[in-house]
Structure formats: C-alpha cells, structure tokens
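Take a look at this one; I'll ask things after.
Complex shown without one protein chain; remaining protein chains in place.
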Amino acid sequence: MRHAVMVGTGVVGLVLLALGHGLGLFWAPTDKMMGDVQRMMYAHVPTAWTALVAYLISFVACVGYLFFGDWTWDLVAEAAAEVGLVFNGLLLATGMIWGRPTWGVYWTWDPRLTTAGVLFLLYGGYLALRRFVDDPERRASLAAVVGILAFADAPIVYFSVRWWRGLHQIQSTPKTVDPEMVLCLRLSAFAMLFLMVHFVLRRVQIGRARLDRELAPPPAAAAGWGGPR
Amino acid sequence: MTAAERVRQAVTIARKDVLLEWRGRARINAIAFFGVTTLLMFSFAIGPDARTATLYAGAFLWLGLLLSSVLALAESFRVEAENDAVEGLRLLPVDALAMFLGKAVVNAALLFVLALLLLPLAVVLYGAKLDAGVGPIAGVFALGAAGVAAPGTLYAAVTSRIQAREVLLPLLLFPLVVPVLLAAVKATGLLMLGDPMGQVGSWTQLLVGFDVVYWILGSLLFARVIEE
Amino acid sequence: MNPYWEYVRAGYILVWVVLGAYSVSLTARRREASRGSGGPVPRGGAGG
Partner (left out) sequence: MPPGPNLARSPQESAGAPAATAGVPAVEAEGLGKRYGARWALAHVDMRLAPGRSLLLLGANGSGKTTLLKLLSTAVTPTLGRIRLFGLDARRDREAARRRLALLSHGAYHYEALTARENLRFACDLTAVPDPRRAVDEALARVGLASRGDDPVRTFSAGMRKRLALARLLVQFPDLAMIDEPYGALDQSGFALVDSVVADLRAAGRTVIVSTHLAERGARLCDEAVVLAGGRVHWRGPAREAPGVFQALGAFE
C-alpha cells in the first residue's frame, strides 16, 4: 500500500510536470509585457509553493513530535525539511535566472526572494544540527525545537524585509493572466506537489532504515544474563 | 508552582548568573574588546571615507554586537555544562520557565551593556550623531538585545552539549535574528541620521513584536531543551 | 530566436536536473541505509 502510494505519486508527478512544463514552454501564449521570459513562471512559482508546503509539513511534524513523541513525526520533520530545502534551492536558482533578464541583476532585495534566502539558511542549519547530535532521542527533541523556531521566523522575515524595502513593490506574478497560463501553472504546481510528497515518502523510508540501524531493539527478557556463561 | 515561587527562582538564577559573569569578567572584558576590534576592522574595510562610515554606523555597530553576542551566549551555557551543573539545576526542582527567564534576562542585560559600551566608539570612529538623544537609542538597544537574547539563550542551550557548537550557534542564530538586525539597524540609523518620515516608531514596533514572539517561544520550548 | 530563451531553457534544465539528481541520491542513500540492517552486524567490537 505504502509502496503503491510512493510509486503512484512519483509517476503522476512526473507526467504532470512534463505536461505542465511542455505546455508552458510551447503552447501557452507569450506574455505581452515580459515576453518569453515569463515562461520561467511555470518552473519558478511552483517551487515556491512546494517548498513552503514542505516546510509547513516539517513544522507540523516538529510540533507533533514534541506532543506525541513518536519517531514517525521526527522522520517526517527531517524528510520534509530536506525536500523543502531542495525545492527552496531551486526556487532561489530559478529566481535568479529570471531576475537577470527582468531586472538586470541576479539578486534583488525582494521580500519574497530574501525570505526564501533566509529560509534556505535556517533549514540548512536545521539539517546541519541533526548531523551533530549522536543520541537519536536528543537529536529529535533539539531538532524539533529548532524546526519550530525556523518556521515561526518566516512571516517575520517577510514583513520586516517588506518594510525595509519600502512600499514600491514589483509584483512578479501578473494579476491578470490568460486561462492557458493558469492551466500550465496549475499543472506544474500539482506536479511538484506530487513529487514533493513522493520524495518525502522516500526520504522517510531512508530515515527509518537508518534509525533501525541506530537503535538496537530492546533485548529479549530471557536472553542475556541468566547466570555465569 | 506558584507565580511568586517562579519569580523567586528566576531571580535566584539571574543573581547567580550575574555573579558568575562578574567573577568571569576577564572573559567579558575580552568579549567587549572583541566587539571594539570588529568595529575598528569595519572602518578599516571601508577606508577613510567619513561619509560612508557615518551612513552605516548603526549597521556596523549591530554587526559588531551580534558577533560578540555569540561568544557571550555560548559562555553562559559553558558554565552550566561544566560539572553537569545544568543537571544539578534541573534536579533542584527548578521550573524550566524560571530557568529560561533567569538566564535570558541576564543575557539580554549583558548584550545591552555591551551595546552601550560600543556606542561611544561608534561616535568616535564613524562620526555617529547622537542628536536624537541617548535615551531613544538606548531603548532600541534594549529591544534589540532582548530580541537576540531570547533565541540566543535557547540556541546556546541547544548547542551547549553537542559537537561543533562553536559553528552551530551562529549558524542557527544569525539567520533567525535577521528581522532583529534589520529593525534595530534601521531604527538606530534613523535616530542617528534623522528621521524626516517618522519611521522609527514602526521599526520599534517590529522589534517589540519579534521580542514578544521569541520570548514566548523560548519559554515554551526551553523545557524540552534542558531535559534529557 | 529570442535571446531570453536561453535563460528560460537554463531554468527548466536546472529544475529537471536537480530533481533527477535528488531522486538518484535518494535511491543511493536508500540502498546504503538498508544495507547491513538485515541482520545483527557487530560494528567495531560493540557491546559491553
């Protein structure tokens, strides 16, 4: 069952992504204002949504671990953070590639871009911390605390950068778009969502295998010291 | 545990930390001196252009403070890790909330004093102007110090007993306090360079908001960090 | 051809390559993680 979901999400995600990107590149109409550069939207915007959803999952799992203390919460928190970091990295990279022809620079202090950058650092730190704590229980608790703080920071960073930049804001997503554009965007977004779930499931599986190796099962009551050997 | 008892415990722990900081003042002096050195290095890095220096006085001051704060925060938990003192504290029966408040308040006060020490240096080195009065600037310092101290205390506790803590503490803390840095630098800068649009208030509000969120989160989560 | 197409192409290739590489790395890590978990493998004189 779990295997079927894993393969299913992967296949559906891949097909949808090919469809969404293909249509976005060759079928959707060219944007009147931005020209063909606007086609980056189908690759760029869904990574942002997907990364945020992954971080949200990780945050919920961190809270869940602190309340219920079950290993699955910790595994999901780790997996979603890592997958979120991958999509976050893509978000930054495609954002820069888009920014170069549009604004003439790779990086601008756009609130969304900056927030994405800070989130990348925060979750990079979260994953780095996990590598340095040997005891699995302690690692899970500490990581959960750090994961909660990291996610709580996101909206504060966003608003502080928005104020910092001042109020003249360039909207990078046009408000009025053709229905064809909306379709391609939606296809790509759902594709990445499916892929994200697929990756998280696979990453959880890896985490579980590692944990099984890290944690010895409780020794049987009868075995061990029954007397002199 | 009653609120009064909690406050009494927090005060006892804070008093102990102040005493420890005072006994270890050689180290605190060195940290302050490190802050002074970073401010000097910034002014070397930008060269002799006095106008640039004045323009960014607030930014350099806060960066110097942030860099030295990591050292001060790590120190406040090094003494707890020594001789397993933190385990003794837990067993005493000390409320985790009282422990967090006691330590975080002392750390905030320490960072605040450090900021006040660096202020005259910013005036001398960068030509920062204090026309708006030292009071408002000190207020911004206090809010900013509190904003760094709450997550800083929590993360110092997180990293105090794991490997690679020297690098992990700033790695985790710096991105987290980006909003504090932005707001504090902006507010300090506006106070030093003049505030024609009257924006200091909104930056101060952001600082207050951040402080509230992170002091609450720290209070809630600290228990999970110190229990084993 | 529109010169901006180069940027667009680079962006799309990047997305596919990174997601593909991540998928491959997951497979490799899965293989590595499950290796040795089949039985009790003593590591460096564990016990005591």
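Going in written order, the chains are labelled A, B and C, and every chain counts its residues from 1.
Here is the rule we use: contacts are C-beta pairs under 8 Å (C-beta built on N, C-alpha and C of every residue); 3 or more make two chains touch, one makes a residue touch a chain.
As the structure is a computational prediction, the values presented were derived from the model and not from experiment.
Checked against the hidden chain, the listed residues B:L40, B:V79, B:V113 or B:I162 yield one contact partner: B:V79.
Considering B:G24, B:G139 or B:G209, the position touching the chain not shown turns out to be B:G24 (whole complex). Contact with the chain not shown here comes from a single listed residue; of A:G8, A:G69 or A:P155, that residue is A:G69.
When the full complex is taken into account, the listed residue touching the unshown chain is B:E228, out of B:D49, B:E166 or B:E228.
On the side of chain B, the interface with the absent chain consists of residues 1, 8-9, 12-13, 16, 19-20, 23-24, 79, 82-85, 87-95, 220, 223-224, 227-228, using the contact rule stated above.
Touching residues on chain A toward the chain that is not drawn are 65-71, 74, 134-137, 140-141, 213-216, 218-219, 221, 224-225, 228-229.
By our rule, only the chains that are shown with their structure count from here on.
With centres set at the average Cα position, the gap from chain A to chain C is 15 Å. Note: centroid distance chain A to chain B, computed from Cα atoms, is 31 Å. Centroids of chain B and chain C (each the mean of its C-alpha atoms) stand 39 Å apart.
Those residues of chain A whose C-beta lies close enough to touch chain B in the complex are 66, 118, 121-122, 124-126, 128-129, 132-133, 138, 141-142, 144-146, 148-150, 152-153, 156-157, 159-161, 163-164. The part of chain C that touches chain A in the complex is made up of residues 2, 4-5, 7-8, 10-12, 14-15, 18-19, 22-23, 26, 29-30, 33-34, 36-37. Residues 21, 25, 35-37, 39-40, 43-44, 47, 86, 89-90, 93-94, 97-98, 100-101, 195, 199, 202-203, 205-206, 209-210, 212-213 of chain A are the ones touching chain C in the complex.
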